[in-house]
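A single protein chain has been omitted from the complex, and every remaining protein chain is retained in its original position.
Residue numbering begins at 1 within each chain, and the chains themselves are lettered A and B in the order written.
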Amino acid sequence: MSEYVLDVRNLTIAIERRGRTTTVVRDVSFAVRPGDALGIVGESGCGKSMTLRALLGILPRGARLTSGSVWFEGRCVVRDGVDNGLAALRGGGIGLVFQDATSALNPVMRIGNQISEGLRRHADVGRRASHLAAVDTLRSLGFPAPERQQRQFPHELSGGMRQRAMIGMTTSCKPRVLLCDEPTTALDVTTQLRVLRLIDSIRKATGTALVFVSHDLGVIAEICSQVAVMYQGQFVERGPTDELFATPMHPYTHGLLGAVPDIDAPDPRLFAIPGDGAAANADISGCPFHPRCPLAVEACRSGEFPLVTVGGADRESACIRSADVTGLHRRRDEGTDD
Amino acid sequence: MTSAMLEVSSLSVVFPDRSYGPRPSRRTENSVVAVDDVSIQVNAREIVGVVGESGSGKSTLCRVIAGLQQATTGSLRYAGNDLAHKRTLADRRAIQMIFQDPYTSLNPRLRIGYVLDEALKVGGMPKADRLEAAKELLASVGLPESVLHIRPSRLSGGQRQRVAIARALAVQPQVILADEVTSALDVSIQAVIVDLLAKATLDRGLTLVFVTHNLQVVRALCQRVVVLHAGRVVEAGPVSEIFASPQHPYTRALLAAIPRLHRSASLLAEPTADESTTSAERTALPQAECHFRQLCPLAHERCRQERPALQAISAGHEVACHAVGQPEPSGDTAPRMSSSTGDGGVPGDRRG
Partner (left out) sequence: MSQHAATDVRLHKVKTAGERRHTPATLVAGLILLTILVAIAIFAPLIAPYNPEAQNATALLQGISAHHWLGTDELGRDVFSRLLYATRVDLEISVAAVAASWLIGTSLGLLAGYAGGIIDAIIMRLVDFVMAFPFYVLIIALVFVIGSGFGSILLALIVVGWVSYARIVRGEVRVVATREYIAAARMTGIRGRWLLLRHVLPNVVVQPVVYAMSDVINVILAIVTLGFLGLGVQPPTPEWGLMISDGSDFLATHWGLATFPTIAVVITGLAFSLIGDGFAELVAEG
């Protein structure tokens, strides 16, 4: 078990608002080794961001862990939903890269200082040394003139540079696990590429484990070797990235792949997933996806649908008809679908 | 021969340097050229994509066409009428826009039914017909009539965009401008909205200008595409041709940068260069040069001295590049984004 730097088991998060409790993350488990890159794919509201926040103990007001445990480097830091040392991991153990660098960076502090401050706090480095290290960090992030730019304020930088500065801040503390919450969503595609390269190179160089959350399948495919698909707070499928995207074994994954086709795919059409995912998720019994699912049957309307191993050691799916998804997917790819 | 519905000619939008006072036409060092001598022609019933990254000027261009922003120089014609100076009510209604953010494009205090009714009323429809027409509009965007009685706060982002489309259609326009309408939506909903727009456009014989940074959507929806970079048109032509064989280095870089789902050699292995030019940095760039040259693998001396003009390289396909028509460097189909000014030092590389 200690081969995993981060081991999350049965995480469940509920939000309480005005007397009503809604479960937003249900029974989520995953584990990463040093140097691993796990992607979590899902759309807005599926609970992926909430999951990351829970790992840092920064859940929004009203949300709390109701159950689950988290092991960090073999030590149990969350037991049965109760914090047992999780907070101490922030920064040095587990770092988080946000989507919006603008709100993550202090607007009245120069970026050089923001990076060096992190170093002083986590790495026990003196003032002068931390300043030099900050300049070094900026250089390795691709800033062309680090000495001058470290004196700049966040608003003086472009979006991509801000994002890189934030990554620099987070990684300067050398966390063993790096959580990324849609870090490139707000960026241009060319800038996105640069930032992805940066994250990937950091992972390779320092052996940090990566948990990368995004709604962009392509980005996940680039940077993550393993991927888990999340829908309405639950994992619905998991497996190696290439395989999963080539032959999905859950109708939701199949739907997602149709909505964001490969730019090189012969068929340029976009396929919608019928229905509205934003509808209240608490009211549905059975599989959360069944109202929108082309393969739904009576059995899908009730019961629990945990991940089960399907075809191959590494593949898991929550769908009871996972075998049929392959056929559905192939038919669409070949254009024989309606 | 289809007639030109919209004709943008040598349009420029310069945002003045405020420290010199209100003199919009003066181009000083600090004024920002958001749209730089752009000419585009959109024919009736066409679906044209306008593509660019941030700072490309696509939104500003869209706003100028919509009448929400004044152009500094150049002309804009709709069905032959010059729109630059005064728009008649008919002109105003002929061009409708759907905005990016579904959470600010609908008035939070007004019920959907009221908004649609008002739009129909302004179009001259008699009161007796309006309710039915409103219901039909909602049906055409896939919403039930119960939506008429509620306010936008009860709807999700995708539903709001549908209402926005219904509102735009209520006025019976000729041209629809869609400004990043899918960017704020979940991917599974994007396809629905795109599909709706396509259907509405085709059913009513409208012209659609689809502004976006998302090339996948352009490929699915548009017949022609215009690629903007730093306020200038760098390439324009039929979608199929441009995606199959992009000619401008920027277009190629853009296509190459999109992450693929299945890729034998990952994008990440290749080196990179500094940030692309955004409009904030463009204030200092001289006019008489190609703004892409710093990142262009085909850049040469001429690129530093002369702005490339749009030239047609085949029917309907134009490119603004000095290097087009030259023999390609050997073995390179998708250019690597390496700096040509010898800046060296690229970030991710050193760690290998």
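By definition in this document, a contact is a pair of C-beta atoms (placed from the backbone, for glycine too) under 8 Å apart; a residue touches a chain by one contact, two chains touch by 3 or more.
What you are looking at is a predicted structure, and each value in this text was computed from that prediction instead of being measured.
Taking the complete complex into account, B:Leu196 is the one of B:Leu196, B:Leu255, B:Leu298 or B:Cys321 that touches the chain left out. If you put the hidden chain back, the residue from B:Ala4, B:Ala44 or B:Ala66 that touches it is B:Ala66. Interface note: of B:Thr72, B:Gln159 or B:Thr251, the residue touching the hidden chain in the full complex is B:Gln159. In the complete assembly, the contact with the undisplayed chain comes from A:Pro274, out of A:Pro60, A:Gly74, A:Gly126 or A:Pro274. Where subunit B meets the missing chain, the touching residues are 66-68, 89, 92-93, 95-97, 99, 101, 104-110, 118-119, 122, 141-144, 146-147, 150, 153-156, 159, 164, 167, 170-171, 191-192, 195-196, 199.
One rule holds in what follows: only the chains that are shown with their structure count from here on.
Distance from the subunit A centre to the subunit B centre is 30 Å, each centre being the mean of its Cα atoms.
If you check the complex, the residues on subunit A that touch subunit B are 43-44, 139-142, 144, 158-161, 188-194, 196-198, 200-202, 204-205, 215-219, 221-223, 242, 245-246, 255-264, 268-273, 276-278.
Chain contact summary for the complex, subunit B toward subunit A: residues 53-54, 156-159, 186-192, 194-195, 213, 215-217, 219-221, 243, 253-255, 257-263, 266-268, 272, 274-276, 278, 280-281, 337, 343, 345-352.
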